[in-house]
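Have a look at the structure below before the remarks.
One protein chain omitted, others in place.
Letters A and B name the chains as they come in the text, with residue numbers starting at 1 for each one.
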Amino acid sequence: MNSEEIITVATGVVKSWDWATETSQPLPKQLDVKVKLIKELVPIIVGLRVKRLGYLAAITGIDLGPEVGEMDVLYQFCPGDVVITLRVRVPRQEAMLPSLCEIIPSAEVFERELQEMFGIQMLGLHTTEHLYLPDDWPDGVYPMRKDFDPQILSH
Amino acid sequence: MNTKQEPQRFVIPIGPQHPALKEPGNFQFTVDGEIVTKAFVRLGYAHRGIEKAAEERTWIQDLYLIERVCGICSHIHALAYCLAVEQLAHVEAPPRAQAIRVLVAELERIHSHFLWMGVSGHEAGFDTFFMYSWRDRERVMNILEKLTGNRVNYSANVLGGVKFDLDKEQIASIRSGIDFLEERTRHYLDVVATDFMFLQRTRGIGVMSRAQAEIMGAVGPTARASNVARDVRKDAPYAAYKEYPVDIILDERGDLEARFEVRLKELFESFYLIRKILDTLPGGELTARMPRKVPAGEAVMRVEAPRGELLYFIRSNGSDKPERLKIRTPTICNLTSVVKLAIGHQLADVPMILAGIDPCFSCNDRSVQIRTSSDPDGRMLSWDELRQHGIDFYKRLEK
Partner (left out) sequence: MKSHQNFGQELLKSLKDWARVSSPWVLHFNTGSCNGCDIEILATLTPRYDLERLGVKLQASPRQADILLCTGPVTRQARERLVRIYAQMPEPKYVVAIGSCAISGGVFRGCYNVMDGIDQVIPVSAYIPGCPPRPEAVIDGLVKVLASIHSPGHKIPPEILEGALDPEKVAA
């Protein structure tokens, strides 16, 4: 499939079943999808996988700050030369997302990183062990959040 | 943090020293006799907090930070970063600069693959192989030093282009260096494909089928050795790869031998590409003007590092610092495959299986925890001990 075909098929997938998604194309080879209902995230991803567009390249968290009170999580799929970004928004307090590790094994390491860096609980991920942060890291401190204060670490 | 369901682990130290010390390991393997039944990875030794640091530094300061994410593939990291920022700023580096960027990237691939060859040989106990390949590698280090001024951390990129040009003398030395390295690569390919002791450690070991490679999200030569046609230089060409395309090297076997051969055969593509660039180097400028403040927006840039696909995601809010910089390295993708592949294999094969993905050997003092059903608390082995276990295991087989 060339990039236009990929975008067409992917758009079809994310708009099927009347899912609450909003799509846009910031660049010719990019498809941006706002996933408004978290419960639709996993079925959408399964749909992409079935169409062989589901090579998960990265999961990126972005903290929008304590005033906004929310965080963006970007699921970046890269079939061919296209980048499909599924964008989900979670609240900073008690952030939770369903884990993909049952359908995408490589998601485990991405989700472990998201969990420890942003404090998003990945439901269904069978470990809460740190991937990158040291064992003696204090609980409840998420370094990639905007209000992380390094002073809290006692050297 | 008390979230573990497993029993508390104690280390039984080897030799007379202090009593029970809790030692964090990078890998935990559970074995039944010699066979691995479970595997778990835990990193952290080289975690420096780069993504956070990037948010607190300017775009130019970040370039110098990014060059040092990895000493082995410093250029490709910097290249991905520059291309992403240039995309945000709607700037295209001039053709001569892009060609030089690709030239250095391919030279880096050569140095990285020779380095890996030596290290893998060392993991299998072939120190002669290590010595010879690193001696030959010095030739490409010389070339890189002649071009850029440094053997490691070439710092070739600037936002908008490259820092240096090529003169006749440098071009001549690149050509003769490539000729030498090509001849040596042919020799190593022969060794890898025919040496009996080497094949004992690689043939039929660590097999990953194409389906497994795709499901586990493997990238780079590791994936291509399992017949997954994934190479960013071909799938989504960047810099000058549109003008200088590469052929993908694939192998159907999916074992360690295939991974060795794919990396060596890839080098021939690199030699070919370098010669082509030198023959047809476009004229013109070396840099394009970059705005001081990068416009707001998001960019995703994928490049083919020697170890596989490297992804950079940058979000700018229009200020002089990035809002978010995300780096997804190839090793983290391939580590999943090691962890899953190790299961069912002998412990003695684990060092080579790990070497087969060309991991960033960030901590030479990696340790490994081995647990058995009779000893669920486990014992700790240093990586040297695990490597020696593999070497001794295969020596015994010969007798």
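Rule of thumb we're sticking to: a contact is a pair of C-beta atoms (placed from the backbone, for glycine too) under 8 Å apart; a residue touches a chain by one contact, two chains touch by 3 or more.
Values in this document were obtained by computation on a predicted structure and should not be read as measured data.
K.L.:
Specify the residue from the set A:E67, A:E94 or A:D136 that touches the hidden chain.
P.N.:
A:D136
K.L.:
Which of these touches the unseen chain: B:V41, B:C70, B:I249 or B:I370?
P.N.:
Considering all chains, including the one not shown, the answer is B:C70.
K.L.:
Over the whole complex, note the residues of chain B touching the chain we left out.
P.N.:
For chain B, the residues touching the absent chain are 15, 17, 21, 23-24, 44-50, 52-53, 64-65, 68-72, 74, 115, 130-131, 134-135, 138, 141, 151-153, 360-365, 382, 384.
K.L.:
Touching the missing chain, which residues of chain A?
P.N.:
133-137, 143, 148, 150, 153, 155
Operating definition for what follows: only the chains that are shown with their structure count from here on.
K.L.:
What whole-Å value do you get for the distance between chain A and chain B if each is reduced to the mean of its CA atoms?
P.N.:
Distance between chain centres: 25 Å.
K.L.:
Going by the contact rule set out above, which residues of chain B touch chain A in the complex?
P.N.:
By the definition above, chain B touches chain A via 1, 3-4, 24, 40-44, 47, 49, 51-52, 214-217, 235-237, 297-298, 300, 302, 309, 311, 313, 315, 323-324, 326, 328, 332-333, 335-336, 340.
K.L.:
Over in the complex, which chain A residues touch chain B? Could you list them?
P.N.:
Per the stated touch rule, the residues are 26, 29-30, 55-58, 60, 62, 74, 76, 78, 80-81, 83, 85, 104-106, 108-110, 127-135, 139, 143-144, 148.
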